[in-house]
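A short write-up of the structure that comes next.
In this view, the complex is presented without one of its protein chains, the others remaining in place.
Each chain carries a letter (A, B, C and D) given by its place in the written order, and its residues are counted from 1.
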Amino acid sequence: MINDKYANKIVDIIQNFARKSSLWVVAYGTGCGAIEIPPTMTSRYDAERFGIRGSATPRQADVLLITGYLSTKTLKRVIRTYEQMQDPKYVIGFGSCTINGGMYWDSYNTIKALDQYLPVDVFINGCMPRPEAVISGFIKLQELIKEGKANGAQKYKENLEWYRENQRKVIKNWKMPDYNW
Amino acid sequence: MAVDLKGILSPFSALKQGVKPPHTVRFPREKKETAERYRGLHFNDLEECIGCGSCATICQNEAIDMIKIEGFETKDGDSGLRPRVDNGRCCWCALCVDVCPTGSLSLTKDYIYVTDDPNAFLWTPGVDNPDGKEKISFTSEEGKPLLDYQRIPMRELEGMERVKSFAEVVLGYDEEEARKEAARCVGCGICTEVCPVHMHIPEYIFAIGRGEDEAAIKIIYDNNPLGETCGKVCTRRCETVCAISKRGEPVAIRWLKRYATERANNADLIEEIVNPEILPPNGHSVGIIGAGPSGLTAAYYLSLRGFDVTIYEAKDKPGGMIMYGIPKYRLPLESIEKQVGYMQKMGVKIKYNTAVGKDITFNEIKEKHEAVLIGIGFEKPYELGINGEDAEGSIQAINFLRMVNSERPVDIGDKVVVVGGGNVAIDAARVSRRLGAEVTILYRRRVEDMPADWEEIEGAEDEGVVIHPQAIPLEILTDENNHVKAIKYANAEMIPDPNGGRPRPKIIEGDEHIIEVTAVIAAIGQGADYSFIPEDIMEKIETKRGRIVVNEKQQTSVPWIFASGDIANFRADAISAIADGYRAVKGIEELLLKKEK
Amino acid sequence: MNLEKENKFAKQINETFHSAVVKVQRERRIIVELRSDLIPPFLSFAKEYLSFIHMAHYSCVDWLEENKFELVFMLWSYEEDVMLIVKTKIDREKPEFVTIKHLWPQAETYEREIHEMYGVDFKGNDRLGEFILEDWDDLPPMRRDFDTVKYAGEHYFTRPGREDAQDVRETIARHSGEEIPDFAKKYSIRRDEE
Amino acid sequence: MEINWLKVLGILITPVIAFIVGVTYGGLTRIITARIQNRFGPPVTQNFWDIVKLYSKKTNIQHGVMQHLAPVFAITASITTLYFVPVIRESTVFTNLSFQGDLIFLLYIMVFGSLGMALGVGQSGNPNGAIGVSRGLSQMVGYEIPFVLAIVAIMIQFKTTNLNDLIAMQNNFNHWIIFQSPFAFLAAILAFLGMMGYAPFDVVVAPAEIASGPPSEFGGKYLGLMMTSRSIFTFAKLTLFTDIFLGGAGDFVTLVIKTFALYMIPVLTGIVNPRFRTEQSIRFFWAWPTVFGILAVLIVVW
Partner (left out) sequence: MREKETTLYLGPQHPGVTGNMMVKLKVAGDTVVKAETHVGYLHRAFEKLMEVRSWMQCFPIVCRICVPEPDPNEENLARAVEEIEGREVPERAKYIRVMVLELARMASILLWMGGQSGSAGLYTMPQWSVGDRDYILDLFEELTGGRVYHMYIWPGGVRRDLPEGFEDRVLKTLDYLESRLPDYDHLMFENAIFQKRAKGVGVIPKEKALEWGVVGPPLRGCGIKHDVRIDEPYEVYDKLDFIVPTYEGGDVWARAMVRRQEFEQSISIIRQVIEKMPKGDYYNKVPNPFNWIVPPGEAYVKTESVRGEFGYYVVSDGSLKPRRIHVRGAAYVHGVSLLEKILVGANIADVSFIMNSLGVCPPEIER
């Protein structure tokens, strides 16, 4: 009975629905994109309508919002934050800088393509993305979760070596605890 | 224990907000319209765009690439490339919009672009959003342009002041003006496409802008040894396609060239600045017939490449049409002498007063040289074909100009009619004004149909030349001494061409007038005179409508004969002749050096 | 424009520090150039006697061509509303200076930054070390001989897919058969000018 | 011994009902908060989905046995508390495990969860959690005093330590203890504010200060358990206060009305107030609430 395919499927649907309806975002303003998070979360755009709310620590969070560029110094902390998060977890890349460097394409201190270092589920275009765009990003993520396609964490687990290599390339002094699954 | 009762209770007044309707924008259910100026995704009007790449240059994020798009070819005034924005770089500052010379690039109200594929952020405006035109928000039209659309005005002599002498009308830019004017250039290089010589225009303009005039001169001399001439009299096709000209006045490319080349005011100085690399003699010898612009150009570059070059010139001065055909107020004599002087320093040999066919035969030249370049120009004027044309006082414009330029006396009296609408006609008219005559131009078609440069036409009008369009001369009336007395002409109306060609003038019957004149100057065109070429050779040379047919290296159907200048192109201006000369160099080089191998 | 108080300050400075080159740049701005060893006494003089109590800014400029670093101090007098810009040049090969954090505690932060970004050693400041960067092992990045474009290109992954980009000038030249000589190329003001 | 099946049923479904009510109250609170904040807020079921999601998360946090046990302590404490609180007056199903002296027992069992958490958090090694726990315990010391005073006053006044007896005594509207012993109610309700942990007494979680405090190392299922426990505990406390001061409830509708009204006191206070510092919070409880508590006792003793 328990192993019944249909039962599993129903559990999956319920789980995915719950995951989609309750997205807790770790409160980490990594870049200047953080400035459009308050309007998104507060009364004018009210992202809580979608069950999106902030969470103070990575342990409790589902979504890591990379709000723009990441300096190498921040990247180190972001990786740590990401690895502290519990599965299933999602990453949203926010703004041009996460895609191809944005306006910091020639800066010596920022990474240019986020997906080389962390598995990104959704990219949102803009510099800054407006609150509407941010919400669209979340809606896209919800769709992916509902369809069971937002499996960035899975990808990370499978390709950990590759990610580690890329991460070590830019983080010179790699003093980090091992990833505990 | 003091209790701040107000402080404890007043916060609770906030609870009354609970009954107010929330002001939340319930996106995506409700959509708030973005502002009229919102800076969203790009849109590019692909037809308007000329692919100048200014957007790509200004972008501090290197977000814009110029790429080839299906259906757009490189052609005159269009590089054939179109911008593509990397939205992973863009910051929507819209500098690209404000800098766009054509105004084709703009931003739209769309901004949502969400995907899980990081490689999907390359955005070709206009291709990826063909409907973007309806959503345009941030345009360059609304603000002030970033580029300078106003040309630095060229100082000129006052119209009535000019006619008193043959002094150069255009005074030229001073240093500050030149820097400012050069700074207007966006450096796209679209101009080089249409320039027959493909001069390195953006480069020398940039050099001028940076105050490096010598570098500019060196760049100009790289493929045009008559840069100064061009700086004064070029027909400057480049300016018609200038990116800035789409919405403003084009960069004064000609005047800037003039400014730069004039900085080197003698042949020695040119040599010092240009200091070209001269290859050691390679033992080959080339003969050039005619010391016009094409011949001189070819001779100069052939000399630099180690060829032994001799020019055979029928007249006593070099330059051909630029020497004799262009009035001195546009191109002073000294200027040509300076430029030719420099070429002679570089090893070009010119035999003056050596008319081929008269002083030396074509076959002799053939014997002496391995290759021959013919650049004789159109020297034989067309006749009006009306009665009285052979009367005294009826002159051909190019003869008239030649006489004036070689300071031989010409008597045209005080009332002149010029027939024709080309540059030669205008030149003749303006020269006549300087000789003290009242001048009327009779032209078959409308003023806007005149092939002459509008600047020239305006200049003529400033100087008091009367232009009488749609007038067809019928007869030149003479007095008893067979001297021109008057000209009879009829007014014409324009008949549209049923085949879609340009409208043709048709004489209005009976609408005939007579003007009293002391001279009639005909300027309705010229042709070439190939009589010096032996018939057996001439037979082999393919011609078409009076011009010699050449390949892209100016080679005629007889391999060792090259042709350049007016006799080989339809443009009939100095810069095309120079271009021909430059190309002929490559042809000759190929012919002779390949043979060696 | 009334430059009375600026000139008054200039006079006072010249009387005390004879070697100082004083220039009144404009209303409310005085520029003083001084030998580097005179800077600490001068700053203390400006603070204690000339009422320049607010250290607004402390900057460093790299004059690579002269092989010098220029330290620039901006002091503001709230009493007279005048800014004193004090400048001094120090050797670029072995850049050293003394700390002025005893005069203004916030100078410590500026010195930490200048140390990190230019490699200037401030004697007496014990907090020099990592401030903004982390594990930096290249040239101090704000030095003009450090090429950030090159560094970024070498160290970071840039997304492929844009290789089909063409240069407008080159495309036209190629199409028309124009050969741009090498000496002219540096005058093409396209982006690869560097 | 004869098994009262109805009682067993009650024991089985009381936690479920408590959970559902608690979660729904949580959802409603979020909507009410949102409305006051000029926005719409999440759907009522939001808290439910939050908990379901938390349970569906994988959890890979290893800090030690105590850490695993902490949420279990919390939920045990909540459910135990719930079992000793009569939910519906004179109902066989929902009378639960009331006995003579259960009031005193409740006073103890209610802090049990917090202590369990304290042990667990101590092992997590997160300084924020440790600070949060010490804050929580300090504050507990603060509000326990007025609360105990209020309960003592009532126990003295009504000469019983059994909740069911208390409920039985308040069979009439004007017999409600809120009117009979207003000072005790004041003291208790102020302590209740502290117990519920809404602003200004949310020093324990305080995201901006200690990154949500004790639960900061707990994610996924642990947090789900804690949230469940919180929902049940909220219901238990509300019912307890209703039983003590508002005469309990004869049916579910009354229960919901009474508990919800009571619940709104800390919620609405929380919406419009910032947080105290810990020592301010303790000082607050030791000021007026304690005074009220002492007054209540004094009046009774006199």
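The rule is simple: contacts are C-beta pairs under 8 Å (C-beta built on N, C-alpha and C of every residue); 3 or more make two chains touch, one makes a residue touch a chain.
This is a predicted model, so every value here is computed, not measured.
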item	value
Visible contact partners (per top-of-document touch definition) of the missing chain	A, B, C, D
Option from D:I36, D:V87 or D:L223 whose C-beta touches the chain left out	D:I36
Residue among B:R29, B:K144 or B:R408 touching the omitted chain	B:K144
Contact residue for the chain not shown (choose from C:H54, C:K68, C:K89 or C:H155)	C:H54
Per the touch definition above, residue among A:L23, A:V63, A:I92 or A:M128 touching the missing chain	A:M128
Chain A, residues in touch with the chain not shown (by the definition above)	26-32, 34-36, 38-39, 42-45, 54, 56, 58, 69, 71, 73-74, 77, 81, 103-104, 106-110, 127-128, 130
In chain C, positions touching the absent partner	26, 28-29, 53-57, 59-62, 72, 74, 76, 78, 81, 83, 85, 104-106, 108-110, 130-134, 141-142, 144, 146, 148-149, 189, 194
Footprint left on chain B by the chain that the document does not show	4, 6-8, 10-11, 13-14, 17, 23, 34-39, 54, 57-58, 60, 91-95, 98-99, 107, 137-138, 142-148, 180, 182-187, 206, 209
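The working rule: only the chains that are shown with their structure count from here on.
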item	value
Joint neighbours of chain D and chain B, given as chain labels	A
Of A-B and A-C, pair with higher C-beta contact tally	A-B
Far-end chain from chain D, centres as C-alpha averages	B
Distance between chain centroids, defined by C-alpha means - chain A, chain C (Å)	39
Distance between the centres, which are taken as Cα means, of chain B and chain A, whole angstrom	57
Rounded Å distance, chain B centre to chain C centre (Cα mean)	47
Sites on chain C at which at least two other chains make contact	159
Two or more partner chains touched - positions in chain D	34, 37-40
All touching chain pairs, where touch follows the definition stated at the start	A-B, A-C, A-D, B-C, B-D
Complex contacts: residues of chain B adjacent to chain A	22-28, 31-32, 41, 60-63, 86-92, 111-118, 121
Chain A partner contacts - residues on chain C that touch it in the complex	133-135, 137-138, 141, 146, 148-149, 151-153, 155-159
Sites on chain C touched by chain B in the complex	159, 161-162, 164-169, 171-173, 175-178, 180-181, 183-185, 187-191
